[in-house]
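One chain of protein is taken out of this complex; the other chains stay put.
So that you can tell them apart, the chains are marked A and B in the order they are listed, and the count of residues begins at 1 in each.
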Amino acid sequence: MLHKCMFSGSGGQGSALMAKMVCLGAIKENLKVVMTQTYGIEQRGGDSTAYVIVSDEPIGSPIVENDADIAVALSQSIYGNCFAGVVPDGMLFTNSSMVDNPKESDAFKQVFLPVSDTAVQLGTVRCANMVMLGAVLAGTGLLKLETVEEVVRETIGNKKPQLVELNIEALRSGYSAMKKES
Amino acid sequence: MAQETLFLKNTEAFAESLARCGVKYHFAYPITPATDVMKRMAVILPAYGGEMMQMESELAVSSALAGAACTGKLVATSSSGPGLTLMHEAIGFMCAAELPCLLVDSMRVGPGDGDILGAQSDYYVATRGGAHGDYHTIVLAPSSGQEIADIVPTGIKLAYTYRTPVLFVIDGVSAQTTESTTLPAYHDYSAEFDTAGWAFTGTQDHPKRALITGSYSHQDGYDLNEKLRAKYATIREKEQLWEQEQTEDAEIVVVAFGIHGRMCRDLVAKMRAEGKKVGFIRPISLWPFPELAFAGLPDSVKNILVVEMNHGQMVDDVRLAVNGRIPVHFLGKTGGDMPMNTLAEMIAEANRILGE
Partner (left out) sequence: MENLSAKYGKTLNLDKLTSYCPGCGHGIVTRLVAEAIESLGIMSRTISIVGIGCGGFSHHYMDIDAIEATHGRSPSFAIGYKLARPDNIVFTYAGDGDTCAIGLGDLMHAANKGMPITTIMVNNTVFGMTGGQMSPTTLEGQVTTTTTKGRAVPHQGYPLLVPEMMRAMPGVKYLARESVATPKDVRKAKKSIRKAFECQVKGLGYAFVEVIVPCPTGLKMNVKDSYARCGNEMTDYFKPQVFKDETEQSDVA
C-alpha cells in the first residue's frame, strides 16, 4: 500500500492540520508516513500545501512530485495547482463551496463536496477541513475512520476538549456524505 | 524512556536519538535549519540528567565540546554550514587529541552566509576537513528519520572505538521533513566503553596525564601522525557503510547519498518496471568512502550517474573509487525554490545516458 497525498488550502483553512491528523493516524495503524513542507510558488501568499506519503513499507522519495493519488483543494486559488498534481486514476476532492468553474478531467476522479457549507451548518466554518478529511477516508480507505477519531480526541482533546465532539461530528458527516455519493 | 514511534521532524529525531543513546551535554548556537535540534535538546536533556548549553558562537560551541569531551562523557553539537566552518579549529584539535564526540550538520546552501534551504554542499568540508593537518573525521549520512535513530548508536561506537569525532550530515530538506520514526529505549552506548585509561578526571586514580597536541620534539609530531595514519587505515578498511541494490546485472548505477540516495529506491523500481537495467549505491559513511561497493561492481556496468544537491563534490570520490574503469556522469543542483533535482529529472538523466 502506498498513497501520495496533497492537502491544499488558503490561510486558516487548516489543510496542514488535516495532513497532521493523517500522519498521526497512519502511525496508529502501524504504517510509515512522511510529511514535507511546500516548495515553490505556493509558499507565497496565504496558500499552503502539505504533502503526505503513507505506506506499509519504508518510504523512498519523500517528495510528492505532481504524482499525488489523493489530492484535496479547499480553496479556489490552489485548485489549479491540485488539478495539475494528480496522477491518472487518482482522486481530487474539491471544496465546492469555495471553488467555482472547476475543470473537467477524464484521467482521474473528481469529488465535489460543499464542505464549508456543511461546516457552517455544524456550527463553524473552521471544521470544513475535518468534513473533507471524513470524505477522503470514505472515498479512498486511506485510514479507518475510528483511527482518525482517536487522533482527534487525543490532539484536540488535549488543548480544546470542548471542540472534540464538533470535530468528530464533522469527520462523520463528511464520511457519510461521501459514502452516499459513491 | 521506552521504545516508541513518534511523528517528528528529522532534526528532532536527531535530538531524541542522541539523548536516548546517552548524550549528556549538548552545546549549540542557533542556525537554521539546525536550531530545532538544540531546542528539543534544551527541553529533553534535563530528564536524562543532562543539559543543553547555548554558547555565544560556534567557535565557543566546538571548544566547549572539546573541553567536555576530555572528561570521557558523551557530548554532542548541532549546526549548519556557516557554523560548521567555524568549528574546524576544534575539530582538527579533537582529531589530534583523539577525543570522541558527535556533531550534526544540517546542510544548507552555501557558500558565504548562503540560503537556509537544504543542500548537500558541505560534502567537501565534512570529508576533507576544514582544518590544517593530516586528519579525517568519520562522516555518516543518514537519509531518513528511521536511519537517524538506527545510526546514532553506530556513530557513538565509532567515536569511542577510535576516539575520534563523528560527524552526521543531513541535507536541510530531509532535516525539515517530518516522519514516523521508531525511537529506541534509553541506552547509554558510551557506557560500554572504558574511558578510565585516557580521560582527564584528576590524578586521584591515575598518574598525571596531559593533553598536548603541539610537539615538544620533531619526533613527537612524527609519532602522532604515524599513530593517526594507522588508525585511519583501520577505519578505512573496516568501517565502510553503504546500501546497494540491483547492481548485479545493472548497465547503469546511480550513486547518491542522503535524500537523493533514498529517492534511488523509487528510481530503480520505476526504471526496472520499464525493463531498464539500473541499480544504485547509497554511501552511508562518506568518510571512509565506501570504495568496496565500487570494487565489486560487475562488468555489465557501463556508466555511473552521481546525483547530489551541490555542484559535484562526492562525484570526486566516486571517480577515485572507479579509477577510470567506468565513465562517471554528474547531475546536481543547489539553491532555488526547489533546491534539488526531482526524481523525474534523475530518471530522465539516467535514460539519456542509457540511450547514448
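Here, a residue touches a chain if its C-beta (ideal position, glycine included) is under 8 Å from a C-beta of that chain, and two chains touch if they have at least 3 such contacts.
Remember, it's a predicted structure, so these values are computed and weren't measured experimentally.
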item	value
For the chain not depicted, the shown chains it touches	B
Listed residues B:S57, B:S215 or B:N323, member touching the removed chain	B:S57
Which residue of B:I31, B:L74, B:A250 or B:M340 touches the chain not shown here	B:I31
Hidden-chain contact residue, picked from the options B:E4, B:D113, B:D134 or B:E192	B:D113
Where the missing chain touches chain B, by residue	29-32, 35, 38-39, 42-43, 51-54, 56-59, 82, 112-113
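Here, only the chains that are shown with their structure count from here on.
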item	value
Distance between the centres, which are taken as Cα means, of chain B and chain A, whole angstrom	36
Residues of chain A touching chain B in the complex	20, 23-24, 26-27, 31-37, 39-41, 43, 58-63, 65
Residue ranges of chain B in contact with chain A within the complex	5-7, 144, 146, 173-174, 176-180, 259, 262-266, 269, 337-339, 342-344
